[in-house]
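What you see is the complex with one protein chain gone and the rest in place.
First chain written, first letter: the chains are A and B, and each begins at residue 1.
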Amino acid sequence: MKKVRSRQLFMGKLDHGADLLEEISHVCRIEDIGLGRIEALGAVRKACIGYYDQKAREYRFMDLNRHLEITHLIGNISLKDGAPIVHAHITLADEKGNAYGGHLAPGTIVFACEFILETFDGPVFTRGLDHQTGLPLWTMSE
Amino acid sequence: MKKVRSRQLFMGKLDHGADLLEEISHVCRIEDIGLGRIEALGAVRKACIGYYDQKAREYRFMDLNRHLEITHLIGNISLKDGAPIVHAHITLADEKGNAYGGHLAPGTIVFACEFILETFDGPVFTRGLDHQTGLPLWTMSE
Partner (left out) sequence: MKKVRSRQLFMGKLDHGADLLEEISHVCRIEDIGLGRIEALGAVRKACIGYYDQKAREYRFMDLNRHLEITHLIGNISLKDGAPIVHAHITLADEKGNAYGGHLAPGTIVFACEFILETFDGPVFTRGLDHQTGLPLWTMSE
């Protein structure tokens, strides 16, 4: 692990109808945020979540074509190929209260979403292929 | 989104038997906290959670009359009609590990609950009726 420092804190909401992951990524690109964390709650019109198949070493994506509460979203921001990349996981709940979750993928559409975004100063965190897992993890050894 | 600044950080626990949402709201009122975030974990004696029906534009509340773990609570604090309002979502789990979640409503009774509350300085975040969703969202255009 590496030491980082809190730089800026933002609170806001995402646009109704926006793609959740793409909207957060867009904010990071236009604000030039390459390191940080985000948390959010709200609701979606539909969701697309990923499960990483640890044997096949690939993501399997699921579409949940239903209106769902976002009981929680957590994510971090770092760099991949020189550009900000948001890695977020989401927990959702349906009209019976049953919870679902996974890796946040494009295709998750905002009904309403309130977030807190904290940016960090610190060393560069860059994602590169990790051979042990097949995932784009931080290359911490540098 | 708007820039905010961390002001104070609190760590503590809620009273056994307290109403989870009302207790957090009470703390915000007596400490005069109009902007911030809260996170918590613990257990409840029972829960009341809401699901927002996006078509009917109204919350449906469910009572879970069981002992449940709080696997996570996330919330933000802003103002509505001039008073602090806590908007929180909760994720719960039962004795089989199955997870549930939704919008935290009154009627969720604390068994044990440990929280971290961070207050912010910044612009006033006020909730007002959002016509697109029917929800009391932040009126960010001001």
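Throughout what follows, a contact is a pair of C-beta atoms (placed from the backbone, for glycine too) under 8 Å apart; a residue touches a chain by one contact, two chains touch by 3 or more.
If you're wondering where the values come from, they're calculated on a predicted model, not measured in any experiment.
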Among A:L20, A:A99 or A:A112, which residue is in contact with the omitted chain in the full complex? A:A99
Considering the whole complex, not just the chains shown, which residues of chain A touch the missing one? 1-6, 35, 37, 49, 51-55, 60, 62, 64, 72, 74-76, 87-91, 98-103, 120, 122, 125, 130, 132-133, 135, 137-138, 140
Contact footprint on chain B, counting only the chain that is left out: 6, 8-13, 16, 27, 39, 41, 43, 45, 67, 69-72, 91-99, 101, 111-112, 114-117
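In this section, only the chains that are shown with their structure count from here on.
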When the Cα trace of chain A is superposed on that of chain B, what is the rotation angle, expressed as a multiple of 5 degrees? 120
Using CA atom averages as chain centres, what separation in Å is found between chain A and chain B? 21
